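Comments concern the structure below.
Just one protein chain is left out here, and the rest sit where they should.
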Amino acid sequence: MVGELTWRKRLFGLWIPLVVFYVVALFPFTWMAATSLKTNAELYNPKANPLAIHHPSLVHYIDLLTETNFVTWAVNTMMVAVVATAISLLLGSMLAYPLARMRFRGAPLLAITVAVTYLVPQTLLFVPMADLIGRLKLGNTLSAVMLTYPTLLVPFIAWLLMGYFKTVPKELEEQALIDGASRWRAMTRVILPLCMPGFISAGIFAFTLAQNEFLYALLFLSRSSVRTVPIGVVGELIRGDAFYWGQLMAGALLGSVPVALVYSFFVKYYVAGLTAGAVKG
Amino acid sequence: MSRIFEASGAPTLEVGAHGPVGLGRLRAFVEREQVYSWLMLTPPVLFLLAFLGYPFFYGVYLSFFHREVAGAASFVGLRNFVTLANDPIFWQSVGNTVKFTAAATVLKAVGGLCMALVMNQNFRMKAFSRAMLLLPFIVPTVLSTVAWQWILDPGMGLFNRLLVVSGLANPGPSWLGSPTLAMISIIMVNTWRGLPFFGISILAGLQTIPIELHESATIDGAGTWGRFRYVTLPSLLPVLFIVTTFSIIITFFDFQLVYVLTGGGPANSTHLMATYAYSISMGAGQMGLGSAVALSMVPVLGLLLVLLTIYVRKD
Partner (left out) sequence: MAQPAPPKASRRDFLKLAAGAATVATGPFISRHAQAKPTTITFARESSYVKNFDEHFQKVLIPAYQKSTGIKIEYQIQAAGGGAVPQLVSMVENKSGADLAWVQQEWLYRDALVDVSDIAEAVGKEQGGWYDEIKALSVDNGKWKSVPQANIGQVMVYRKDWFDEAGIKKFPDTWDEFLEAGIKLKAKGHPFGMSMGHGFADNYSWLYPLLWSYGVTVMDKTGKKVALDSSETAKAVDFVRRLYKEACIEDCVGWLDPHNNKAFLTSQISCTNNAYSIMVSAKRDLPEMGKVIDHALNPKGPTGQRYHSLVPVTHGVFAYGPDPQAAKDFLRWIMDPKQYRPWISSGDMYFAPYLHAFDKFPDWDIEPRVKPFQKVLETGKLTSWPAPANRAHGAVVNRWVVIDMFSKACTGAPTKSVIAEAVGQLKQIYGVA
């Protein structure tokens, strides 16, 4: 009796919703994959099944890799995302930790100021930002985006981390201090490790936003060799009024692969960090 | 002296006023909550002041000027805002942005919660699923949006092909051509993209709920639904609030999606405040007016968030 109930619960509570989520999340990718493997002739055929490929061809991938700077763009994108994420996590946690766990004069004011910075749209900033980058002579360098992306990421990372930092009970820190540890030790050896899931989520979030950014990259990076994937693909695979659909889709898929790999790698850590936490807690 | 302590491998014995002089006093000073906090805060605060504060003030300043590209600026006080107040397209963009943000956020929150609940169970492909289901969020928006353009194509697109083949509609609707459907389409694409983010964040929140809480609730006789209502949801509230808040902010400021998919059309039905500000600043070269539009986003967003906070506090 119990077995049957559990089976039905699993089916409706797990498997069916899971399949639905898979389909919803992934159908555009199957379409992208199918498109990237079709020749243009098949692509434009109105009678063809969008998801079936009759004459698969790697021509778009080959063209993408050999005739465009795609590989350079992909490398640039990764570099920028990694550096911007690192800077943002560092600055973000330095901002979040005191605000979340310590008392100091000016805390409320600072908290409000930081909160207000979330409300600043990129469209208000991009004109002055371009001015600033121009004055620093950082136009057409990856540093331009490595430095400006954290402005988008730090406030959010800080807020996200504040939430995680707050969940660790004060007692742990106080105990460590009583045991003779310095604040720094208490922070780095006791509190922060418990927040690993928070860091990973925040890092994933920052990484995604960084490699997704469009406006600043569009304005600051015009030389092909310093472009990131979004700008390079849109800039050079859309000529005049024609989209090179096959290559665009190939580029979109290839552009996602390294990120997906990074994600799958961190998801393992995420799980490990959590089970470790469960044991300790 | 303190180095000897460290070398001995014992935990550092900074005992405040009783510690060694000199370096010890410096340490003691740093240990003070005030000092420690501000030391830690200095680098990020400086960074933000330079790279966020300066552009922000400059941007605000610009909105009070009539400033065309490569032209001289002339102070016009509130004239830009008056112009906007009388501009029907401006108000249309405000309405569009609010509608878009509200609808997409609700869908993403509910969908994300469901996804998190499903993913919180134990099954074999869990880690794999987590990575796979995140893909919409990972892929650069510009690229997936370009794909969506074709998916929503009235003749060739996946949606309409399915509708036609299954006999539900023939021909399929004009997803990007009708003002109402265009708005639905951008909401749909934004939801598709953002749902995994909600899912993963809520999942993280779910997994920090101590098992003891669930166990004691079960002992008290609560069923699945009861546990959800009295243990899960309340524990999730902080995470949910945080995630929803900045999803609202990101969605409110959304630019890329509309820029690529519809350019604000048809007939301005999908023009968001961000795309409108951009088209005025960079398209028409009127940077003062464009900055005014962008600046106007702040109070509108602020209002939305205040409403959200009030609603949450009520519980």
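Letters are used for the chains, namely A and B, taken in the order the chains are written, and counting of residues starts over at 1 for each.
In this section, contacts are C-beta pairs under 8 Å (C-beta built on N, C-alpha and C of every residue); 3 or more make two chains touch, one makes a residue touch a chain.
All values reported here derive from a predicted model rather than from experimental measurement.
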Which residue of A:T113, A:T141, A:T167 or A:S264 touches the chain not shown here: A:T141
Listed residues B:N120, B:T218 or B:N268, member touching the removed chain: B:N268
Candidates B:F51, B:F137 or B:F159 - the one touching the absent chain: B:F51
Contacting the left-out chain in the complete assembly, out of A:L18, A:A100, A:A176 or A:V234: A:V234
Touching residues on chain A - with respect to the absent chain: 39-41, 43-46, 127, 130-143, 147, 218-219, 222-224, 231, 234-236, 238-243
Touch residues of chain B, complete complex, unshown partner: 46-47, 49-51, 53-54, 57-58, 61, 64-65, 68-71, 73-75, 83, 86-89, 150, 153-156, 174-179, 182, 262-269, 278-280, 282-287
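We take it that only the chains that are shown with their structure count from here on.
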Rounded Å distance, chain A centre to chain B centre (Cα mean): 12
Contacting residues of chain A [partner chain B, same complex]: 13-14, 17-18, 21-22, 24-29, 31-32, 35, 46, 49-51, 91-92, 94-95, 97-98, 102-107, 110, 114, 117-129, 131-132, 147-148, 150-151, 154-156, 158-160, 163, 166-167, 179-183, 185, 197-198, 201, 204-205, 208, 211-212, 214-215, 229-230, 233-234, 243, 245, 248-249, 251-252, 255-256, 259-260, 263-264, 267-268, 270-271, 274, 278, 281
Complex interface listing, chain B residues touching chain A: 11-15, 27, 30-31, 33-34, 36-38, 40-41, 43-45, 47-48, 51-52, 54-56, 58-60, 62, 114-115, 118, 121, 123, 126-144, 146-148, 150-151, 155-158, 161, 192, 195-197, 200-201, 204, 207-208, 210-211, 238-239, 242, 245-246, 249, 252-253, 255-256, 260, 273-274, 277-278, 281, 287, 290-291, 293-295, 297-298, 301-302, 305
